[in-house]
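Supplied in structure tokens, the structure appears directly below.
Left out: one protein chain. Kept in place: all the others.
Going by the order they are written in, the chains are A and B; count residues from 1 in each one.
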Amino acid sequence: MNATRTAVSPIAWLIAPSALLFALFFFLPMGLMALISVLSGNPVVQPNVTFTAKFYTRMLSDSYYFEVIWTTIRIGLFTTLAALLIGYPLAHWMARIRGRTAYALLMMSVLTPMLTGIVVRTFAWMALLSDKGVINQTLTGIGLISKPLPLMYNEFSIVLGLTHIYIPYMVLTLVGVIGRIDERLEHAAQNLGASPLRAFFEVTLPLSLPGILAGSLLVFALAISAYVTPILMGGFQIMTLPMLIYQQISSSFNVGFAAALGMVLLAISLVLIVAYNRILGMISGQRDLQ
Amino acid sequence: MTIIRKPVNRRQFLAVAATAGAGVIAAPHVARAQAATLRITGWGGKWAQTMSTEVIPAFEKEFKCKVETDTAFPFLPKLQASSRSNPVYDVLHTNSNEQWAALEMGIVEAKIDAKQVPNIADVYPYAVSDKIVGVCIFTSAIGLGMRTDKGYGKVTSWKDLWDRAYDGVRGGYVIPVNSLGQAFLMMSGRLYGKGMTDLDAAYAAMEKLKPIKLADFTGTMEKMILSGEVGLAVIHDSGILRYDGQNQPTAFVAPSEGVLALEQVLTLTPGTKVRELANAYVNYMLSPGVQKILAESVWYSPANSKVKLDDRYNDKLLTTPAKVATLIQPDWKWYNAHKDEIDARVNRIFRA
Partner (left out) sequence: MTSAPLSLRFGRFCYLAFNIGVVVFLLAPIAIVFVFALNPTPYIQFPPVGVSMRWFEKFFASRDFMNALWFSLEVAALTTVAATLFGASAALALARGRLPGSRAITAIMLSPLMLPAILTGLALFQTYVLLDVGRPTWGLVLGHTLVSIPYVVRTTLAVLHNFDTRLEEAAQNLGAGALRTYFEVTLPLTKPGVMAGAVFAFIVSFDQFPISLFLVSPGHETLPITLFNYLKFDLDGTIGAASVVSIVLAVLVVIGLDRTVGLRSTAQL
């Protein structure tokens, strides 16, 4: 820490446009939603609204809502875990691969699904997994099964669909972090007699922890707020918080309750962001000490 | 501008004229721009195609206006969030259950003024009954759709849907979001209990329907029947009939206990600035010519009793007073009052 760091630099003013944008188009709208969640009606169109806690008491009074919240978090956790376990090796491969063409091909296979669109990708999974889809028709065709396997309309299919959609985010977060880890550190460990696996677990993995955390937080946040995939893959038999929010808005026209549910989702996200910052602080603190 | 029905005294008239005049002077471009645009809602798919190619252009030409159709769901929340005096739509087209919810929120008007919409005189009584907000322009019959190539037995009753033979190929709807599902829930109260409002009987019946494949929208159900993923399902006649003549192994069954009405309903918003045009649009949609075009394009039964459809359509749609009499109109006002309670219960029943 040198003395010059304490004075605010003129560069700080560059935050101003974003600050204004966030104030007008993020805090104001979110504040409005928070307000609507404790009002008896919509203040924009109705006069004479009163404060009420009815939407929150409704949530507390029925265990169904807890189950929905827990289902949402569980799907988020499984998706994050799957994306990490599948995405890490790929990110590692990409970070270490030498050929430019090979790298470009891998990057293309990661970016193409990302650019394909959520509706379309989910449609593709439906085409693969439905009773008349590719997998079931193939298995029935070669006589392995007589009745279609229940591949869709369950939590498994939602997690599968979400993992496919969010792996690129995990991979792209990790590629940069792993790429910056000096390969010589791994070689040094191996030269000292460690197996490649042990070198990986003792050198590469700990050093990539910030990337793992960042990627996991990103994937988790995206997964718990996903809407299209849980609807199409879950066949409405699994209810998640965003689905319930949309149902309240679009079919029950109860914006107040939807806003209250939204505040719960917001709270979950905020707790995670704070926890993430704490853990990251701890990790970097440790590294500074070493 | 407006047709004056009640005698107005001179002072009132002058006040209105002065306000209108001031408005025109103050914002002439606004007045002109608004007078020329009618904002409506509408379905996607084939309906949208017929509307945008055949129906709307003629209306725009005749009334020298521009029609702006919102086909992106959900309609009601957008209308709900917009200010009462300046609504996002002038005419709301949606299903009957949503119209009742909209009326409850005060964002649509209860009735269409028959004096402004002369074609209302020709509609079947159900289209303006006390079960309808505004006016119903078309209706479909909700019954059962089935595959004819899978060797299933003869289907005549709603109760056949509960036959264990259809385990794995039974189709229904997500009740909280789909009006067919909601109407069907009420019907099962009637089938197995004391009537359309017997919720306990309906819940017990829903429990026995599992396993069932749920769709949120009829289009999805249509495709599930076509692909064979579903063998017997709740669906409106239009969803099966529109593949008429395409050699699909599917059939529509009107159950002996009666078919449920799936009404396409138009209402005006209280804050519309183009009331005259909105009424003209409703009248236009009810005119025999337009009714025929749309009925034959999407297989909806016309509400106007004077419409003569080609034989092919006439045979299968509800075009006579006798056929129309088989329609059961659900009490949506009652349903909406119980919606939260029903949603909470059925969400639990159908969860995996």
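Everything that follows uses one rule, which is that a residue touches a chain if its C-beta (ideal position, glycine included) is under 8 Å from a C-beta of that chain, and two chains touch if they have at least 3 such contacts.
In this text, all values refer to a predicted model and were calculated from it rather than measured experimentally.
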Going by the whole complex, the chain not shown touches A, B
Of B:G44, B:P57, B:G106 or B:G195, the residue touching the omitted chain is B:G44
Across A:L84, A:L106, A:I158 or A:M239, the one contacting the chain not displayed is A:L106
Per the touch rule stated above, chain B touches the missing chain via residues 39, 43-48, 68-73, 77-78, 81-83, 86, 88, 216-217, 219-220, 223, 226-227
Chain A residues touching the chain left out here are 5-15, 17-18, 21-22, 25-26, 28-30, 32-33, 36, 42, 44-45, 86-87, 89-90, 93, 100, 103-104, 106-121, 123-128, 130, 132-134, 137-138, 141, 164, 167-169, 172-173, 175-176, 179-180, 195-197, 214-215, 217-218, 221-222, 224-225, 227-228, 241-242, 245-246, 249, 255, 258-259, 262, 265-266, 269-270, 272-274, 277
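Definition applied: only the chains that are shown with their structure count from here on.
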Averaging C-alpha coordinates per chain, one finds the centres of chain A and chain B separated by a number of Å equal to 38
Counting only contacts in the complex, chain B reaches chain A at residues 73-74, 76-77, 80-84, 101, 105, 168, 174, 176-177, 213-214, 216, 227-229, 339-340, 343-344, 347-348, 350-352
In the complex, chain A touches chain B at residues 42, 44-45, 62, 64, 130-132, 147, 153-155, 231, 234-239, 247, 249-255
